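Reading through the structure tokens given below for one structure.
Every protein chain of the complex appears in place save one, which is left out.
Per-chain numbering from 1; labels A and B assigned in written order.
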Amino acid sequence: MAVNDMTKLTLGPIAYHWSADTRRDFYARIADEAPVDEVYLGEVICSKRAPFHEADLPETIDRLERAGKTVILSTLAEVMLKRERKATEDLAAMETPEIEINNAAGLFARGKRPHRIGPFMNAYNEATIRWMAGQGATHICLPGELPADAIAVAAKAARELGLGVEVQVFGRASLAVSARCYHARAHDRTKDNCQFVCEADADGMPLRTTDNSPILRVNGIQTQSESYVALLPETGELIANNISHLRLMPQAVDMVAVATVFRDVLDRARAVDDADAMLRSVCRTTPFSNGFYHGKAGYRRIAMASPA
Amino acid sequence: MSLAELICPAGTPAALRTAVDAGADAVYCGFQDATNARNFPGLNFTPDELAEAVVYAHAKDAKVLLALNTYPPAGKVDLWRQAADTGTRLGVDAFIVADMGVADYIARTHPQVRLHLSVQAAASSPEAIRYYCESFGVKRVVLPRILTIPEIRQIRREIPCEIETFIFGNHGLMVEGRCSLTNYLTGQSTNMDGICSPASEVDYARHDDGSMSSRLAGFTIDCFGADEMAGYPTICKGRYTAPHRPEAYYAFEEPVSLNLSRLLPQMIDAGIHAFKIEGRQRSKSYVRNVVSAFRAAVDDIRAGRTANIADLVALTEGQKQTQGAFETKKWR
């Protein structure tokens, strides 16, 4: 059964400070080779990084659209400074492409014009989703820590309101954001004087406990999981529970291969076990987790019973 | 000059009476469930206890603010709605909310009760604050602890509601309402369950050299030398190593508490309406000492006298204090 013509695979915004060249090459390859339907662009984490890649945005958008991808621009998760308020307002003023809002300042600027709700907006429940839909939201990305039973209730409500519903199925989980830059702090600098040290860590800066267990990743003002969230065996259940969009977060691995594995599972072109093994080899030694989905500690990897 | 109300924590009925007697203008508290962000074991109020607390506070001209400041996961919204209904029936003076669905419910169902926007909503710009004011009729915003005083002054000019800021207590590092660190290690969520570093997952191990390790769900958060001050076993106050930092360091923040007593005159001058003391999980002793000290200071400033702030350092985490973001952007 071609279950999945309806289910879209999306590529989330790059969370890290990849160089302009890296980004250009990355999106060129995504445009040419990655079986994703929609691509989110824009700087979500740190407003200081935006100038490095803003100039390339129009060309990247064009390139992706010519390859048949829908492009959505994401706004900053944290809006405090003048330049952040301005950037949010400017994005909210755009008619095309679509925009994804990650801060209430963006909701204010956007008013009732159509928009997507990003994962930083805390759309945890059906009451909030109903409110947001009434204000012009067309699509909701659910918070990464929401467990499966809540996802099912939220997604059902959203679909009944005619909204798209998205869940992150691959990549490091965003665990926290702060006004302080922990990359700068690690190098005894402040945020204003950071000299963009975060560029050195394409997949985040690893933190280990004093007894040497890997635990977290630092990405500027953001703290991420050490593990990659990987909800590959769970895709069937997600789709059955009304999820319309599955989000892959860009990591410093072969993202075309990652997208292909997920696409193959959606198309039933590859068995889940086989696909999981492929994903494992693409991601080398990085641990996988699905604890949040199963209502357990986020870092855990819970074995999924095979569907009948 | 603003009224400079003192908003004080109460984890138990006895703490509430202590805060009111020590001069609190308002006390904030929560029910014994996931509807508030200090859902800690043995803490908080039953509806009957809250009813008595409201009577006690009102008799002494103090207000009671009910924290409903967590995010209900889908399917469980009724618990938050019922808490709002109960609070309204018991006569609380305001609800402190973060979730838009909860705010919308209260604005429609109990429009006569004031809404305060919790710090858990992380509204840190005039636009974000105005969104909540215009959408839900929010009367006061509790600002995140990430702004300098000149920035707060500027925000005040651009918003239609009152401002409340923290002046003392735990120094939250992460943007409130956007932190899943506890859930990542323990399976209990700060946003959905009101739990941060649950005691049930914490253990302390003493070593032969007199040092002490604190662990959360088996992960070592910190190790304090025999003569070092300790802190809360929270992930954001832990010591870790990084590839170029082989010596463990406080990757996020040291165990320190916020203490803005020295900035109080400036903050009152900036037109901040209310000052919040953190610490519903702390003892009556803490409440009595901190509230009395700030009561005296605010009264002195309002009477044109120089405030003599008692030394509150002993009550601070790690016995160290900071003025955090409020004094300088370098904090960032």
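Rule of thumb we're sticking to: a contact is a pair of C-beta atoms (placed from the backbone, for glycine too) under 8 Å apart; a residue touches a chain by one contact, two chains touch by 3 or more.
To be clear about the criterion, contacts and distances are computed from a predicted model.
Visitor: Quick one: the chain not pictured, UniProt calls it what, "Branched-chain amino acid transport system permease protein", "Sulfate ABC transporter substrate-binding protein", "Phenylalanine--tRNA ligase alpha subunit" or "SCP2 domain-containing protein"?
Guide: "SCP2 domain-containing protein"
Visitor: Need the list of shown chains touched by the one chain that isn't shown.
Guide: The chain that is not shown touches these displayed chains: B.
Visitor: Among B:Ala51, B:Ala107 or B:Val202, which one touches the chain that has been omitted from the display?
Guide: The one listed residue touching the chain not shown is B:Val202.
Visitor: For the full complex, which residue in B:Met229, B:Leu263 or B:Ala296 touches the chain that was left out?
Guide: Of all options in B:Met229, B:Leu263 or B:Ala296, contact with the hidden chain holds for B:Met229.
Visitor: Taking the full complex into account, what residues of subunit B touch the chain not shown?
Guide: Touch with the absent chain occurs at residues 11-15, 17, 40-43, 198-200, 202-206, 212, 224, 227-232, 255, 281-286, 288-289, 311, 313-319.
In this text, only the chains that are shown with their structure count from here on.
Visitor: Measuring from the mean C-alpha position of subunit A to the mean C-alpha position of subunit B, what distance in angstrom results?
Guide: Centres of subunit A and subunit B (C-alpha means) sit 30 Å apart.
Visitor: So in the complex, which bits of subunit A are touching subunit B?
Guide: Residues 77-80, 84-85, 88-89, 103-105, 107-109, 120, 122, 124-132, 135, 143-147, 149-154, 157, 173-182, 185-187, 190-192, 205-213, 215-216, 218, 223, 225, 291-292, 295-300.
Visitor: Applying the document's contact rule, which stretches of subunit B touch subunit A when the two form their complex?
Guide: The contact residues of subunit B facing subunit A are 71-77, 98-102, 104-105, 121, 123-128, 130-132, 134-135, 144, 146-147, 151, 173-175, 177-181, 183-187, 189, 191-192, 217, 219-223, 235-236, 238-245, 248-249, 251-253, 325, 329-332.
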